[in-house]
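This report refers to the structure that appears directly beneath it.
The other protein chains are all here in position, but one chain of the complex has been omitted.
First chain written, first letter: the chains are A, B and C, and each begins at residue 1.
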Amino acid sequence: MNSAGLIVFDALLLLSIVGLAWASLATTDVRRSIILFMALGLVLAVAWGRLLAPDVALAEAAIGAGLSGALLLAAAHGQPSPLPPESTNAPRNHGAAGMGMVLRWAITLLCAALAGTLVWALLHAFSNPQHDMLPRAISANLAASGVSNPVTAVLLNFRAYDTLLELAVLLTAVLGTFALGQATPGYRPAGLVFDGLVRWLVPVLILTAGYLLWAGAHAPGGAFQAGATLAAAGVVLRLAGRTRIGLPVGFMLRMIMAAGVGVFLLVGLTLLLLGRPFLGYPPAWAGSLILMIETAAMFSIAATLLLAFLGGQPESTDVNAVANRQREEDPRC
Amino acid sequence: MINILSSILILAGVFFYLAGSIGLLRLPDLYSRLHALTKADNLGLGLLIAGVALQSQDLLIMLKLLLVWLSVLAASATSAHLIARQARRQETGS
Amino acid sequence: MADTPIWLVALPLAGALAALLLPRLATAAAIVTGLLTTVAAGVLLFGVATQGALHYEIGGWTAGLGIMLRADGLSTLLLLMTALVVLAASIYASTYFRKTYERARFWPLWLLLWTSLNALLLSGDLFNIYVTLELLGLSAVALASLGGKRAAVEAALRYLLVGLLGSMLFLAGVGLIYAGYGTLDLTVLARVLEPGPVAWPALALMSSGLLLKTALFPLHFWLPPAHASAPAPVSAVLSALVVKAAFYLVLRLWLDVFANVITPASANLLGLLGAGAVLWGSWQALRAERLKLLAAYSTVAQLGYLFLFFPLLLALPAGPDRDLAAGGLAMLALTHGFAKAGLFLAIGIIQQRCGHDTIRELDGTAQHLPATTFAIALAGVALVGLPPSGAFLGKWQLLAGAVDTGQWWWLVVTVAGSLLAAAYIFRVLGHAFGHRPYPNQPVTVAREEWPALLLSAMAALVLGLAGAPVWGLLEIST
Partner (left out) sequence: MLTTQILYALAGCVLLALGVRGALLHASVLLRIVAINIMGAGVFLLLIAVAYRGPGLAADPVPHALVLTGIVVAVSATALALALARRLQVERDDG
């Protein structure tokens, strides 16, 4: 494409990004806002592709647009549609409404100032020659990292510690949702047409997840994209009204949830005990160790995201679940 | 020659997209909108993909593009069906 | 020895997984983990005291390419305080949560919270700090919601949304720094940052995110409901450690990484907000009807004192006076950590034994729960800043700094805040020692009451006497 065409493309893309964000935030109808947000995610995925970030594009399409949207829509499921406009139309006396208007304008001005300052700072940052010390250090050490996709090298080798903590964040979030209640009941069974799609789509998704995991070493892809795709397969099954969506219960479920962080930590500590730095893979082993960690991470991520979609602990014979409804005994004074 | 052919295909695809979008905005009720959208989009995408495939001249890429088209066909057909059925249910109040 | 920093993160994380996989053994796993982590914190302190600041390159990659952990005097002291407070609260929590399913939920999140605190205090990389902040925020919110009542869930949700807003602002600042300087490593940044249109907005963004998280007046609105409706051991850690972790980052950024970027005006602004926090927080604590709410507002006020140090530290020339003031700041933070944790644990005991924590109905508590009341009194000594508590030393340095730099108005704020603190503490004690005859027998349950007593005693007695070693350690910086 020539540069004039590219500029038109950029302009359209940017306009739709800002326009969708604006529209998603301007409405008070929750469902409308969520769907516009999902559309924003898809357009953003195109933008990531445009900015030569294919790994991010895959993750955004699978997680940002897909799963976040699915989570939000599932949460909006219980709400009446369309939501009655809140607070803005609520009856109020004039003084409070005046205060509200002042506050709204103050916040709007503040946000405009925030954007202005950021733009100003960025223009200064971009006017200097770009720093390429770090990218150069990465390509110099890429051979020793065990993978040839630099993004995977950063995620699972150079900055593997970030990724370990990130998996812990994911685990924390799902443990938090467990503490808040039971999984939502399933959806009604799918009709013939949808069921037909599910039968064909789920195996394709699982296959795609496997491919993404393996490809991550040398091409865009990796555990997160693969895990999200696998979770998407579960979400589709769930939407089609299946009760069994590939998740075990009880101990096995907890094993899968813990696997990502667990394998990561185990590898790190084993290396530490062998006299190497924490997560300092020997170059000869790095590729296999990274694949091992990524495989465990993929299953954890898939299970975690799926559990988040269910909105709590799936029904089981666990002590936790049975006792869940019991309230605390009264104080003893 | 190939360039001209693929340009014609892509332009035709764009035309169908345009028609579909106009239909989505202008048609009166949900069913006819769905009709405009899915038919036009599927055909539009098909033509677009055919045009792009001609440009690539690599069998593997052509196959991938075909797969994209088939997946979109399946997904949009199913979702159109689901939307229509849900609308129907709400109408009949069951 | 050199590996100790990473063990401080790995141990609680491993403990969290063990508690998750073996719910029936979760309490035992947590206590064992707690002891091991505390030993590791002690070893780290010893190492830093004898060999100076420690650096640990994760994965063996040099800083910048990889992530570096760093432990200096201040972070080590905070790590040890974290370990002691969490360990004491863990022992208390092992009796607080009585049901298996409660424990199965609580312990993994609790240990994840500890992991995040240690990781945050050790982190030497801006983006890694963002990840630890999110881990801290999410685990804290999940724990705060364990109360399960509507008020707790509502407060936890607001806490989460505010926290997310804060961490996104922080991340925007991180992005700006990366755009301008091409690195995320704190040590490198401290060398290359210069005042200008990139560093100022970046610092402003990161600081406003952190100030939201550390609940500096007037951004404190989310704190009292969240801290007051969480289970007692969680409240203790939220008030004593979690808000302080965000404060530690502000301190790190302002005095260390961005030291040559900040301006006196911005430091004065922080001081002003701190003064607002001291006065408003203390006033609200005085008016609070429930003990837990009182303790939560007192946290708002006590954090305010810490911010009063910023204008002083900026005005003092580098040298012994400045070091003394910085030590006073650390001492105040440490004392508040121990005292507030002790106070919340003691309140938890009262709440469980009496079924309420309404201040007006505390009459007779001193007869009913003598040891717990003593713990509250000790914590009160530290919160007011009476000698020999560590807070006395801290406030003394605050006053000395205010006099030295001629900023007498901070002196007024400090004195007024301390008087208000005395008032709200004596209000509680006055009710507790009330003369209404109390029919029940006095109760002492060692396992419940020791943690609160030890923490309060640490704040009121030990820290004040351990001033010299603390100041010595603080001089070790990276």
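The rule is simple: contacts are C-beta pairs under 8 Å (C-beta built on N, C-alpha and C of every residue); 3 or more make two chains touch, one makes a residue touch a chain.
For clarity, every value in this text was computed on a predicted model and none was experimentally measured.
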Visible chains in contact with the missing one:
A, C
Pick out which of A:169, A:201, A:217 or A:302 touches the chain that's been left out of the picture.
A:169
Among A:8, A:111, A:140 or A:207, which one is in touch with the chain left out?
A:111
Can you list, in ascending order, the subunit C residues touching the missing chain?
127, 130-131, 134, 137-138, 141-142, 145, 149-150, 153-154, 156-157, 160-161, 164-165, 168-169, 171-172, 175-176, 178-179, 184
Subunit A positions in touch with the non-displayed chain are 10, 14, 17-18, 21-22, 24-25, 28, 30, 33-34, 37, 40-41, 44, 47-48, 51-53, 55-56, 59-60, 63-64, 67-68, 71-72, 74-76, 78-79, 83, 86-88, 104, 107-108, 111-112, 114-115, 118-119, 122-123, 125-127, 130, 132, 134-135, 138, 150-151, 153-155, 159, 162-163, 166, 169-170, 172-174, 176-177, 180-181, 184, 222, 224, 301, 304-305, 308, 311-312
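By definition in this document, only the chains that are shown with their structure count from here on.
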So in the complex, which bits of subunit A are touching subunit B?
191, 193-194, 196-197, 200-201, 204
As the complex stands, subunit A meets subunit C at residues 117-118, 120-122, 124-126, 128, 130-134, 137-138, 141, 157-162, 165-166, 168-169, 171-173, 175-176, 178-180, 251, 254-255, 257-258, 261-262, 265, 268-269, 272, 276-281, 319-324, 326, 330-333
If we count contacts the way the header does, which residues on subunit C are in touch with subunit A in the complex?
3, 6, 10, 13-14, 16-17, 20-21, 23, 56-61, 64-67, 99-101, 104-105, 108-109, 112, 115-116, 119, 127-128, 131-132, 134-135, 138-139, 141-142, 145-146, 153, 172, 176, 179-183, 196-198, 200-202, 204-205, 351-356
